[in-house]
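These notes are about the structure you will find just below.
All protein chains but one are shown at their positions in the complex.
In order of appearance the chains are A and B, and numbering begins at 1 in each one.
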Amino acid sequence: MSGPAAETPSAIQICRIMRPDDANVAGNVHGGTILKMIEEAGAIISTRHCNSQNGERCVAALARVERTDFLSPMCIGEVAHVSAGITYTSKHSVEVQVNVLSENILTGTKKLTNKATLWYVPLSLKNVDKVLEVPPVVYSRQEQEEEGRKRYEAQKLERMETKWRNGDIVQPVLNPEPNTVSYSQSSLIHLVGPSDCTLHGFVHGGVTMKLMDEVAGIVAARHCKTNIVTASVDAINFHDKIRKGCVITISGRMTFTSNKSMEIEVLVDADPVVDNSQKRYRAASAFFTYVSLSQEGKPLPVPQLVPGCGKPLQSPGT
Amino acid sequence: MSGPAAETPSAIQICRIMRPDDANVAGNVHGGTILKMIEEAGAIISTRHCNSQNGERCVAALARVERTDFLSPMCIGEVAHVSAGITYTSKHSVEVQVNVLSENILTGTKKLTNKATLWYVPLSLKNVDKVLEVPPVVYSRQEQEEEGRKRYEAQKLERMETKWRNGDIVQPVLNPEPNTVSYSQSSLIHLVGPSDCTLHGFVHGGVTMKLMDEVAGIVAARHCKTNIVTASVDAINFHDKIRKGCVITISGRMTFTSNKSMEIEVLVDADPVVDNSQKRYRAASAFFTYVSLSQEGKPLPVPQLVPGCGKPLQSPGT
Partner (left out) sequence: MSGPAAETPSAIQICRIMRPDDANVAGNVHGGTILKMIEEAGAIISTRHCNSQNGERCVAALARVERTDFLSPMCIGEVAHVSAGITYTSKHSVEVQVNVLSENILTGTKKLTNKATLWYVPLSLKNVDKVLEVPPVVYSRQEQEEEGRKRYEAQKLERMETKWRNGDIVQPVLNPEPNTVSYSQSSLIHLVGPSDCTLHGFVHGGVTMKLMDEVAGIVAARHCKTNIVTASVDAINFHDKIRKGCVITISGRMTFTSNKSMEIEVLVDADPVVDNSQKRYRAASAFFTYVSLSQEGKPLPVPQLVPGCGKPLQSPGT
C-alpha cells in the first residue's frame, strides 16, 4: 500500500476501539462513524500544516470529499486505524489522503477498509470569510505536483457543476406505496450543539457526514427492511459553512436501485433559526450507495424502485 | 473526618456537572437533559425496589411523568443534584418523587429547579409483556398511603383519557406563512442505538423525553427566533415500549400561545423498520410549555399564533 507514509512531520494517525454506539444492531460499524474519523484526521493535519509558518492563524474547513468506497465491513471491538497525509497544496487549498485499516486485536488480522481524499480551505481565525494562503508542501518526486494539480482542477470543475444541480428537495407525499421514492424518503432535524463544532463555532465536516449517512441508512432500511451497510459515497461537496445554533435538516431519498445496491441522494439545509436576517440555505449534498445483507452477512437482492407515488408537493413542509 | 457514607436503601442521589453539550447556545441547560437525569434516578430506585424480594426478576419501565415545572434555569458549570425516593406503591406500579437542585460550586448557591413525580411498572425479564407485583413500601404516617392512592387513581383516569386523544399527527403543508402552526412544526427521526436502551433492549424513558424536548425547542425557536427555555411539561404518557432497532419519529407543533408562553404538542411514533410484521405505533405524547428570553434572561413577549396555513395533507409524509 503506498498511501500516506509513516509519521513524516506531515502525517498523522488516529486509532480508536469501535464501540456499540458506533455500529448498527447487527454489529457493523456505520459508514458515518468512519467518515467522521477520516475528517477528524484530515482537519488536524491540514490545520497544523496551514499554521506551520508565521502569519495569520487559521482553521482548515472541509470543502470536499472525493468518492470513497467501503471495501470491507468493520465490527464492534475492532480497532480503527486512520492515517492521513498531505499530498498536494494549491494556493488556497490542501489535499489530504486518508487510509483506514481495521485491526482485529484478538487475531491480529488487518484489513484495508477505506481510502479517501479530502480538500480543505484555510479560513482566518479573525475573519472567517477570509481564505488565507497555504504554505507549499515539498514533493519527493517532480510528477507529484503535476498529478496533484490535475486532481485539483478536476474537482474544481465538478464542484462548480454540482452547485447548479441543487435546486430540489425531498417532497412529502400522500399515502406512499411500498417501494416508491416517497415510501422510504426520510428527513431529520438536528440542533447544532457545542460538540458538533470547531473552536470557531462551525460544524465539523465529519459531523455533517455522519448525519448524512444516518439518514441514508434509514432510507435504505425502510426500502429493504433488512440489515443494510454503506458501500460507497459519491463526492460530497460542502457549499457553505454551518454556524453554531443553526437547525440543520438532512433529507434523503432513493434515486436508483440495481439488483444489488441502492443509490440515495442526501441534501443538507441549514436554517439560522435565531438570526432573522439569514435565510435557509443548502450546505452540502451527496449520493450514498447501500447494500442489503442477510443475517450471515451475504448480499441480498434489493427490491426494485417503482415509479408510482402519491401526490407530490411543490415546497418543503416538515 | 471519616470517608464518604453509604446511601440509605430507599433513596438515591445522582449528581453531575453540566457541560456545554447539555445546554443551548445561551448556556441554559436543556429541559431534556434534566428530564433524562430525573428518569435515570427513577429507573434505578424503582427497579431496585421491585427486585427487593425473592421472586421473578424484573425491570421497571416508565409509564407516566406527572406535570413538572422548571422553576429556575440551570447553567453550564453548575452541579445538578437529582434525588429520588419512593412515595407510593400500588399492586402493579411504583410512584417516585424526584427533586432537582442546582448548585453553583463557586458561590455555594443552591436552587430548587424541579420537582417531578414518575410512575413505573415492573416488567418480567423472562417475558416483557408480563407485569409483576410490586412489594409494598412501609409508610411512616397512615395518611401517606391514602394520599398516594388518590394520586394513583387520578393518574389512571387521565392516562385512559389521553389514549383516545391521540389520533392526529403533524401534517406537512405547502408554503406555510410566518406564525402559523405549519411554519414552525418540526419532526426528527432517530435510529435507536444500544446506549439508548436498557439491558433488555427497550428505550429508556429519559432518552425519549430528551428527544421530545429537543423537538419542542426547535418548534419554539422557529416560532420566536429568540433564546427559548422549557418552562414546564404537562403529563407525559408512555403508551407502549420502543424496542432496539426501531426508527422513532418525534413530531412537534405549536398548539397555543399566550403573551408570555408557547404550548407545543409532541408525539412519538415508533416504526419497527426491520420487522415487517409490526406496524408503526404511537409510543408517547406530551405538551411542553416554552418561554422566550432576551439576551439578559428577561421574558420576552411571544408572537401570537395565527390561524392561516397552507394546504394540509391527510396522512404522514416525511
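One rule holds in what follows: contacts are C-beta pairs under 8 Å (C-beta built on N, C-alpha and C of every residue); 3 or more make two chains touch, one makes a residue touch a chain.
Small disclaimer: the values here were computed from a predicted structure and weren't measured.
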item	value
Neighbouring displayed chains - absent chain, whole complex	A, B
Touching residue (missing chain; options A:105, A:154 or A:306)	A:105
Missing-chain contacts mapped onto chain B	1-8, 10-17, 19-21, 40, 43-44, 47-48, 51-52, 57-59, 76-77, 79, 81, 83-87, 97-99, 101, 103, 105-108, 125, 137-140, 144, 194-195, 198-199
Residue numbers in chain A that touch the chain omitted from display	6-9, 12-17, 19-21, 40, 43-44, 47-48, 51, 54, 57, 59, 76-77, 79, 105-108, 125, 194-195, 197, 199
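Keep this in mind: only the chains that are shown with their structure count from here on.
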item	value
Chain A onto chain B, rotation angle from CA fit, given as a multiple of 5 degrees	180
